[in-house]
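For this view, one protein chain was removed and the others were kept in their places.
Take a look at chain A:
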Amino acid sequence: MAKSALLKSSIAKKYWMALTGLFLCLFLVGHLAGNLQLIFGTPLQFNEYALFMTTNPAVKILSYVTYISILFHVVDGFLLTIQNRKARPVGYAKTNPGANSSFSSRNMAVLGTLVLIFIATHMTNFWAKMHFTTMPLQTITIDNGGQVSSFYITSGWGQDRFINVNQVDGENLIIEGNGFYYTKPIKVQFAEGYKDLHKITMDFFRSKEKLFGVIPNEGLFFTIFYVLSMAVLGFHLWHGFQSAFQSLGLNSPKWTPTIHFIGKAFAVLVPFLFAIIPLYIHFTK
């Protein structure tokens, strides 16, 4: 009897690689749009965005899909590579791979592993700080007729610890939440020790500290590391984007040239825009 093996067969592995890879490409677009606020937005905008990304339920679901995609993509890619090594136990004495395939296409596993190292580093740098450390949030102090209290700023995503900033009008703002509801303007002042993800990011790429006590100027070090990692991602996508369509069986003389073109444009543009963020931060101020 004919039996399909939608998890195990060689072709099924390709479907999973392609689906997870393409989902990660979508993720990149979203992540890029958010991160570009570091250049084009205000600190408050960026922090609101960061809070939204860590608390909104829809985003939460999406983030779990992203983690699972990365996991599947990595495990599947690993299995694929192992099996492919086994398929040729004795190698050739003389090879000429450049004659028939691109550098990217031959080095997807190595490029992917470098991307994985980047993802791990990047998540320790920011994501872990956001999730696991008691990072001081951007706060405001409110003087309500002599009664001084301190609040976290947020656009309000249903958490009673937070207050909702409805309108910023010079030094006055109208707030609601946490049992308070103010309609009249209240004098506010930003609390001292104001610290947030925006500031953490700025400090990170501008840090003059020594990394592990040996590498001088860790800000510059990480800027270079991030830029190089984006180049690696670009090479991975140079082959990967169009490869995913082929894996899913989407190949036709009519559409394939367009898919190749979009894939190459994506592979250059997206990593490039990501890379200018650390460069911009490091080399300004």
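Keep this in mind: a contact is a pair of C-beta atoms (placed from the backbone, for glycine too) under 8 Å apart; a residue touches a chain by one contact, two chains touch by 3 or more; residues count from 1.
In the analysis below, contacts and distances are computed from a predicted model.
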item	value
"ABC transporter ATP-binding protein", "Succinate dehydrogenase", "Cytochrome P450" or "Plastocyanin" - which is the UniProt name of the missing chain	"Succinate dehydrogenase"
Chain not shown: contacting residue from A:39, A:117 or A:250	A:250
Touch with the omitted chain, as defined above, among A:14, A:73, A:198 or A:282	A:14
Residue of A:80, A:200 or A:231 in touch with the missing chain, whole complex considered	A:80
Those residues of chain A which, in the complete complex, touch the missing chain	2-6, 9-15, 80, 83-84, 86-97, 99-102, 105-106, 108, 239, 242-243, 246-253
